[in-house]
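The following block contains the structure, expressed as structure tokens.
Removed: one protein chain of the complex. Kept in place: all other protein chains.
For reference, chains read A, B and C in written order, and residue numbers begin at 1 within each chain.
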Amino acid sequence: MDRLDTIVKNLREFVAEREWNQFHDPKNLAMALASEAGELLSEYRWISNTEADQLTKSGEKRARIVAEAADVGIALLLFCDRIGIDLLDAIQSKMITNSQNYPANESRGKPERPKK
Amino acid sequence: MDRLDTIVKNLREFVAEREWNQFHDPKNLAMALASEAGELLSEYRWISNTEADQLTKSGEKRARIVAEAADVGIALLLFCDRIGIDLLDAIQSKMITNSQNYPANESRGKPERPKK
Amino acid sequence: MDRLDTIVKNLREFVAEREWNQFHDPKNLAMALASEAGELLSEYRWISNTEADQLTKSGEKRARIVAEAADVGIALLLFCDRIGIDLLDAIQSKMITNSQNYPANESRGKPERPKK
Partner (left out) sequence: MDRLDTIVKNLREFVAEREWNQFHDPKNLAMALASEAGELLSEYRWISNTEADQLTKSGEKRARIVAEAADVGIALLLFCDRIGIDLLDAIQSKMITNSQNYPANESRGKPERPKK
């Protein structure tokens, strides 16, 4: 069993022990995911891009950011488990699509999808 | 090398080939993450909780939802890699905190954090 | 001067007194807006659609929800002011587009945009 599978198993037990499956339909989990992403976002609201790496380097702020990234990850794993997909498989498939949508030579230095 | 490490390595290569590191400071990646979470959210906007599992079961809608969950995952992995953390380690630590914040007997059937 | 104009004027003074214009570029304000929307979202995470009206009716929860809706509104007004548009004018224009995109007889009881 790889690390991800172990974590998903532990999350399932955590939820089952608390009888939270009743709240964890995909709609509610998508909401939880978006609100956790919003909390992470709020940490970077007022700083500039050039300060963002520095801000995240250490201290209480870093600890909070790491915890918020983990919350996003937990919500995402719960969502994937509920709809019956493996997150890493889904990412691998999506990366193939992304390679096609953003060909390296048309996308170099340009983050927007090239127009056809 | 486990599955997650392989994916993170592939993501790094994808980004390096396109010279996108310049755009991928933590602030921008947190924004990308939140906007991908918003797209996932929009799939569940108008349906009720009781329909959410059914909606996600098959068809074009399911394919879109899986791709959006993957996009959220990719943005999250890029964010974690940029700030130098391993997502699964961060999740494991956060699950310990969550076990303390939501003791099973005080949280059974109640999704809100118990008041002290 | 109508009510909205007065509020926008007061917001400008509030920001100027605190010398916050330096933080209020459109990117940062869009982030602030999304993170406030995420906070509002989190109030409704675990309840079902059928409970949502009841939950919002009274008490501490209602007070918090009203304050969060106001925060979203403030961020939106700051954003609109920064990019030089009047929110209500923009809404009126968009409502014309929406009337075209969602013709009443094709959209009755169906919240998704009709396919052409």
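The rule is short, and it goes like this: contacts are C-beta pairs under 8 Å (C-beta built on N, C-alpha and C of every residue); 3 or more make two chains touch, one makes a residue touch a chain.
Just so you know, these numbers come straight off a predicted model, no measurement behind them.
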item	value
Absent chain, residues of subunit C that touch it	2-4, 7, 10-11, 14, 17-20, 22-23, 25-28, 30-31, 33-34, 37-38, 40-41, 43-44, 47-50, 52-53, 55-56, 62, 65-67, 69-74, 76-77, 79-80, 82-83, 85, 87-88, 90-95, 97-99, 102, 104, 107-109, 111
Contact footprint on subunit A, counting only the chain that is left out	31, 34-35, 38, 45-46, 48-50, 111-112
Where the missing chain touches subunit B, by residue	23, 28, 31-32, 34-35, 37-39, 41-42, 44-46
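The rule is short, and it goes like this: only the chains that are shown with their structure count from here on.
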item	value
Subunit A-subunit C separation of Cα centroids, rounded to whole Å	25
Residues within subunit C bordering two or more other chains	31, 34-35, 38, 45-46
